[in-house]
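Starting off with a structure, shown below.
Here the complex is missing one protein chain, while the rest keep their positions.
Moving on, here comes chain A:
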Amino acid sequence: MRKWVEATGKTVENAIENGLKMLGVSKDKVEVEIIDKGSKGVFGLIGARPAKVKLIIKKDYEAIAKTFLRDVLDKMGLKCEIQIKDEDDILKINLVGPKMSVLIGHKGETLDALQYLLSLVINKDNEVNEFKKVLLDTQNYRKKREEALIKLANRLAYKVKRYNKSITLEPMNPYERRIIHSALQNHPDVITYSIGEEPFRRVVIDLKNKEA
């Protein structure tokens, strides 16, 4: 499905260069797989083998993401700027424009839905091991939500300790549950775990030492 070529040359570098010429692209657009490092042989005569490499054109995630989002946002009647950067192997996308609250939705539900659809679109035809993560954000919503959840976690942890009773939170997605778990990970008095099945999985905050 993906475009690739095999190329040979005196050295690995030569082979890569030849391959890039065949594809007509620059080196940052391909993945290089070395098939044979080659060998100069004895006196350059006996047993000499050329180096052999395979060049695979990288999928342009940014372009795919941009086209899809632009189409969808146009049809939703939203005008906004799409900022994309590839950081730590995650495609981070920020949308800037007016009326972004429509896009976030109730508790980020619309933003999450769009992010999920986007991840399906860019990972289409990908093997399982090359799954590309995406993070869709607007107006710094993710950061604000994270802060709100950490505050909530700490407030509830205090309540659990004070009233000696466990508290079950409302259903949340894995990403949000993780924030709660890690916020209370090193808390001296409470522990956290999750119960229920997706998409209704909930975090429970409980006392560490029940007898105490």
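To be clear about the criterion, a contact is a pair of C-beta atoms (placed from the backbone, for glycine too) under 8 Å apart; a residue touches a chain by one contact, two chains touch by 3 or more; residues count from 1.
In this text, contacts and distances are computed from a predicted model.
S.K.: Out of "Nitrite reductase (NAD(P)H) small subunit", "RNA polymerase sigma factor", "Transcriptional regulator, BolA protein family" or "RNA-binding protein KhpA", what name does the UniProt record list for the absent chain?
M.R.: For the chain missing from the view, the UniProt record says "RNA-binding protein KhpA".
S.K.: Tell me which residue among A:E6, A:D36, A:D60 or A:E109 touches the hidden chain in the full complex.
M.R.: Checking the options A:E6, A:D36, A:D60 or A:E109, the one contacting the hidden chain is A:E109.
S.K.: Of the residues A:V32, A:I57, A:M76 or A:I167, which one touches the chain left out of the display?
M.R.: A:M76
S.K.: Kindly note down the residues of chain A that lie in touch with the hidden chain.
M.R.: 68, 71-72, 75-77, 102-103, 105, 109-110, 112-114, 116-117, 120-121, 124, 199
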